[in-house]
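Note that this complex is displayed minus one protein chain, with the remaining chains in position.
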Amino acid sequence: MTTSDDPPIRARRLEQFRPEVTRRGFMHAMGASFGLAGLSACVRAPDKEILPYSRQPPEVTPGVAKHYATSMSIDGYATGLLVESHEGRPTKVEGNPDHPASLGATGIHEQGMVLSLYDPSRARAVARGGQPARWAAFANAHATMAAAKVHFLLEPTSSPLRVNLIGRIREAIPGATFHFHAPLSRNRAWDGAALAFGRPLDVRYDLSLAKVVLAVDRDFLASGPGWLVLARQFADGRRLLGQSDSMNRLYVAETALTVTGTAADHRLALRPSQIVALTALLAERVLAGQRDAPPELLGALERAASPAREHAAWAAAVARDLLANRGAGVVTVGDAQPPAVHAIVHAMNIALGNVDRTVRYAPPPIFEAGEASHDLGGLVGALAAGQVDYLAILGGNPVYDAYADQDLGQLVAKARGSVYLGPCANETARPVDWFVPEAHLLESWGDGRAFDGTVSFAQPLIAPLFGGRTVDEVLAVFLGQGAQAEGSHALLRDYWRGKHGATGFDAFWESTVRRGLMDRTAIPTLEQRIAWGRLQAAVEKLPASPADALEIQLRGDPRVYDGRFANNAWLLELPDPVTQLSWDNAALLSAATMTQLGVQDEDVLELSYEGRSIRVPVLAAHGQADGSLTLSLGYGRKGELAVGRDVGVNAYALRTSLAPYANGRIALTKTGEQFPLARAQLEFDLHGREDDIFFHESLEEYRKDPRFTAHKNTAPETLYDLKPGAPRQWGMSIDLGVCTGCSACVVACQAENNVPVVGREGVRKGRRMHWLRVDRYEAGEEQLFAEPMLCQHCEKAPCEYVCPVNATNHSADGLNQMVYNRCVGTRFCSNNCPYKVRRFNFFNYTDDITPLERLVLNPDVTVRDRGVMEKCSYCVQRIREAEIHAGVEARAVRDGDIRTACEQACPTKAIVFGNVADAGAEVTRLRHADRSFAVLNDLGTVPRTRYLARIRNPNPELAR
Amino acid sequence: MTAAVPVQGIREDDRPDVVLIGRPGDRELTAQLVGAVLSPPPWINKVLLVTGFVTLILFAAVTYTVLTGIGVWGNNIPVAWAFAITNFVWWIGIGHAGTFISAFLLLLEQKWRTSINRFAEAMTLFAVVQAGLFPVLHLGRPWFFYWLIPYPSTMDVWPQFRSSLPWDVVAVSTYFTVSLLFWYLGCIPDLATVRDMAPEKWRRRVYGFFALGWRGTARTWSRYRIAYGILGGLATPLVISVHSIVSMDFAIAQLPGWHSIIFPPYFVAGALFSGFAMVLTLLIPIRRLYRLENVITTAHLDLMAKMILLTGSIVAYSYTVEIFLAWYSGDVFERWMHLHSRIQGPLAATFWIVVFCNVLTPQVLWFKRWRTSPRLLFVVTIFVQLGMWMERFMLIVTSEAQDFLPSSWRTYRPSAIDMTILFGTMGFFLFLFFLLIKYVPFIPIAELKETRFKIEEETRGGPVMGP
Amino acid sequence: MIIAEFDHAQDIASAAERLHESGYTRLDAYTPFPMPELEKHLGIPRSKLNVSVFVAGVSGTALSFLIIWWTNAISYPINVGGRPLNSFVTDIPIMFETTILFAAATAFILMLTLSGMPRLWDPSVELEGIERTTIDRYWLLIDPLDSAFDPAVVDEMRQCGALAVRRVES
Partner (left out) sequence: MQPVFPRWSNSIYRWTIAALLVGPASFIALLWVLARTPYYTGENAVRDQPVKFDHRHHVRDDGIDCLYCHSGAKTSAYAGVPPASLCMNCHSQIWTDSPELSLVRTSFYTDTPIRWNRVNAVPDFVFFNHSIHVAKGVGCVTCHGRVDEMGLVFQARRLSMGWCLDCHRAPEKFLRPPDQVTSMEWVPAGPQIELGRRLKKTLAVNPSVECTGCHR
């Protein structure tokens, strides 16, 4: 068990990680057998061993955690990270504050990534035809391919090194063809830009200047390139600290409710087809006054807009608001929308004078973005025609996530030879000849570019546990060196030496690796002029929306994205940030549509389209557009997956190249079956408890009475006055106004505090262990507010006085301490906790996990035994570490020295932790700010965690 | 010479106010009562076999729970307490009638106490044994139960006495000890009687061993009477205190539906209610099977039924007051609990079962004809016990299921193990109970003789009026 | 020692009453059930049990209070939910219970020990027919050394309805 007195271990020797019998484990065993005789108290601690380094690396001090900079790329866009390492064992991911795509924050995927490193399903050896083989054999076998027609299938990449390797391969192998595939590719956005400007471009936003934001089917607060930055800027634009502060306004038009949708001031739920029409309608209004916009375009827009006429008033109001804020608005559209819609939006931003202020255009950092190589069609054609000598699938999982009608699974066999570099024996590993285990990001050297082009480095924190290889290493093999091919470290170093030149290279290299990024490498933005003619032609061709058939929306999943995280227990257990559905995916329907169809939650529907069909359980979703059904991609994985196999249903089975995102022609049939869904939250209604649980108010009202929550920010009269405690008094403030509910904090907390996973059944039974959860509450039809709920560290804690053994009590510095090793598990504290933030170990959850999975455990936090209560500790291990550190250095603890895991991860800085006894501390200021309140204040629990009321900024025109 | 004073006047069997029918002489009376022990009916062994088997099943379920963790139950967060604590409160409640009858009625010098007190006290002891199982079993780590006891540990840490759980530990163990002493003290003279009456030597030895060498000298008797009186005087407030403390397991918490000032009296009434019911449930068949109609007469049934009616009415009143206070307080959480959650929430069924069993059923006891009909009475008592179990379940679970933050609301479904343990304890209880009536004179012989003597003193001959 | 054996409670009562009136002080009796008035005639003083029981009860109260106060307020003072370290109100339930426990245990133990119990043997078991005194016989014991002793007492007893009157060595 990984805990305080684990021996220092060299990470390179996996076999040394032997789970030794710990005292606790032993006690538990004994307790179980003799327990009731009380004998367990007299069980000696078992003997243990210490394994020191034989040669201690200079950088390591056993017991002192180190942080290393690296970066994680999703679909080619890199985000800078800092990874915590304990004696060479990465355990926790944080954002890299210096990195333009992170600013110190992280999302759920960055947080969850570290668990995948210790995924027991990871492939452990090179294989040929299912038989174990050696890397050398593979490498030599592929050294001589110069003559062959080799097709490479990669994920989209921005890596300078990889681009360089691709170039060299193209020279070395004339017949080489490169394809880039991502199921949630940005092709439509790039095509849209090409349509408008004649070349594929990425749009860069500056929301810090934006007063009005219109997001059309675009979840920019929780996904997409640089979303962490957008979320931060958006939040800064509405962080009210006084009644004079101004606040941006967000309009959202979308089908299924997204994190962005829940943050909106006005949200319009539309069927996919109506979204196109609404954009046209808005554009019509916005472009009306535009000189150089051809009148025919307006006509075309008017025709295209007809299906959205019913929303004319809404559109008019939004358009007026945008026009009233020329140069201070942003219109953004999601990658799922057709190119024409993207083009229309570009036109709107130009017409609104937003370009060069809040909106800029720049060439994508992605290699060959928008070119034919990014369309799988080419490869499919070649395979079908049998023109492929060799197929190298390096990364990704195309057989699983390619379009159903392309049927890649069958076609791969048509190649005369094939290799797949992948993380585990998954769908794609099946049909290929060679399989090479892919190195995890934290085992790899590499580079990439952030959304703005900034070059970011990835460095390994641990040697490949199972001899995994990086894409670059495999590519190098094809350059003819075979087994002599350099490792990723040498490849990267040599490449950059070549770029930088030998002089001063070592210093340059050292600093880049240390900081994880290269300064002044952002891609400059460019002036653009729009081609109105092409735009008009495109609008003319916009498809008329289908009749009122039920429209089905396929989308990337908030948790498992395109399926690459489908074997990550943390992300599967994490409740969907909006629907609160944990583990499986489900067909989301509006309540109205469900009654129309005569189905109820957990009923299983059969969806069929062109002979393919899937069975999927139904779930009523708040804010879902009537007449639409939303289904997440990325579930129903096959292959050897310890956790994710057959979790949810595979929606790719219905996804075709013709209708990749929306489809109005899918047939529904009721099966009469039921499927038990693991819903983490069952009740979303506040039952008229707003003033006790969740304050929200319109900006107008707030300005009239900024201290409208004051009466809930003061402790009620009490018999027992609070004694003055230690000089430091810990507290937290959470701003509900900027919290989007993205749930990054939840995974961060899980990673930091060894929070166990209980599985689908556990969640269904109501036994989830998350110390920090994000509650969702309904307010009106379109609003679903987020409220992070964690231990409030009450100064008059109801949990404490009911504990018979002093296992939970109060520290002098204001922490509600939970002492696991003293807990006997009466669960009285949980009953008496009005916030229900206490979690109980109904079974021994951590005993079930493999030694490999244990490696992710944080050695600074006790691993809890069966039968004990646990809860948020305000990351007390970080507090005590900081205090000890300060003590050794004989100085005081400074504000900001200590940041809880949730605070550190939060993209919008909604969570602030600190010493509330320090008048100068940020947290103190927020605690006494306007709109600060205590949840359930009248119970007299005097919580240390305070919330800032959510302020909405409705458009007076639309406000009911 | 030893013949009883001749019975004269009208037949007494149909006089529901007679607590002892006929004037059996010392010997007959002793013979009848000791007979139950010296030559027990054959069927009792079968009963012991069956109940013993159920007991084994209970032990199996308990072991499984301890080894695997209480995840094998249906509990969750928010419903962290459910069956275990419900069973605990139910059993401890049942355990209240016994001591109440023997102690309280002793102080009031009620003659009708005599025939049933031994019986009721035994029932108390065995009910408390069942109850005592749960506070330990429901712990996440039962093998550390002793941390609730203040002993000097190497950790220098102590129990936390502001919590009601240490109160429970002390209250329940005190209650068990005192009830045991009270019961055993009452047994001693009768054990001596059996010792002296038993034909076989081994029986004399065994009963002699437990009779502690009793010889009814006048001096011993006088000390005995005082000690017995003192124990009665101590046990009476004890009974009240114990269930008051049990009720504080909920009342000191702040959950809507738990945080209520009327809980102590409300719980005590409920306890006696179910306790009297249990006494009757056992009494009626035993009385029939052992042909004890002459010592356990219709009068006893009638009076017990009246007690049930009384305590039942107090319970019904408490329900009303609870709901009224919730409404009157205007507190949003209390109101939701009492006006929505309980009566129409996911577990509303339990509430209505409670109303039917605890409020409506006892109303039939307003009529003497029904009070004195053993069969009907038996049915009523069964309903009352079902109702009282459901009441505790409702109080505990509904309050947890829908407390302050709707986001954490959840309902509860018991697991198979939950059920096994509940019914297992019933089997265990009956096993111990029949073990008792097989080996111990379950109707106090000496006291009955005393009563009979008193009756003779009061009225030479003639039928004797009960209290 | 003279034993008068009766088979009726009333008889032994009246017999004892007579002897009492004629000044007998060293009397004792064996009866199957307690007979307060008989005890009166035999001149048995009321036991002082209740005093010791009271003392025991009070010490129980004190002890539990001291334990709670010392452990929670002195030995390891811990802030529990902002409640007072020595919160007397919450001590009351335990103090009450321990009072009862100590008192009851004392009453029980004293009752036995003062009566020479527990035991398996005592001189009386050697007496012929003693076993019936727990069933249906009432023995009245008269000590010849009694100052008011008169040999005629034997016939007197017979008149009172004694089944048998015999003299035994003790």
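Order of writing sets the labels: A, B and C. Residues in every chain begin at 1.
As a convention for this text, a residue touches a chain if its C-beta (ideal position, glycine included) is under 8 Å from a C-beta of that chain, and two chains touch if they have at least 3 such contacts.
It should be emphasised that the depicted structure is a prediction, and the values quoted were computed from it without experimental measurement.
Contact with the undisplayed chain is limited, among C:G43, C:P84, C:P118 or C:G161, to C:P118. Within the complete assembly, A:E49 is the residue of A:E49, A:E171, A:E527 or A:E717 that touches the hidden chain.
Considering A:Y205, A:Y820, A:F933 or A:Y947, the position touching the chain not shown turns out to be A:Y820 (whole complex). Among A:A385, A:A890 or A:A919, the one in contact with the hidden chain is A:A890. For subunit C, the residues in touch with the chain missing from this view are 118-121, 125-131. Across the interface with the omitted chain, subunit B contributes residues 151-157, 195, 201, 204-205, 208-209, 213. Listed for subunit A, the residues touching the missing chain in the whole complex are 1, 3-5, 8, 10, 16, 22-24, 38-39, 41-42, 44-45, 47-56, 61-64, 809, 811-813, 815, 817, 819-822, 860-863, 873, 876-877, 879-880, 884, 887-888, 890.
Convention: only the chains that are shown with their structure count from here on.
Once the centre of each chain is set as its mean CA position, subunit A and subunit C turn out to be 80 Å apart. Centre-to-centre separation between subunit B and subunit C, using Cα means, comes to 28 Å.
Mean C-alpha positions place subunit A and subunit B at a centre distance of 58 Å. Of all residues in subunit A, those that touch two or more other chains are 798, 801, 803, 806, 809. For subunit B, the set of residues touching two or more other chains reads 157-160, 162, 164, 166.
By the touch criterion stated above, subunit A contacts subunit B in their complex at residues 31-32, 34-41, 681-689, 692-693, 765-767, 773, 775-777, 787, 789, 798, 801-806, 809, 822-828, 830-832, 834-836, 838-844, 865-869, 935-936, 939. Of all residues in subunit B, only 66-71, 74-81, 136, 138-148, 155, 157-160, 162-166, 169, 249, 252-255, 332, 336, 400, 403-410 touch subunit A in the complex they form. The touching residues of subunit A, counted against subunit C in their complex, run 720, 722-723, 725, 794-801, 803, 806, 809-812, 942.
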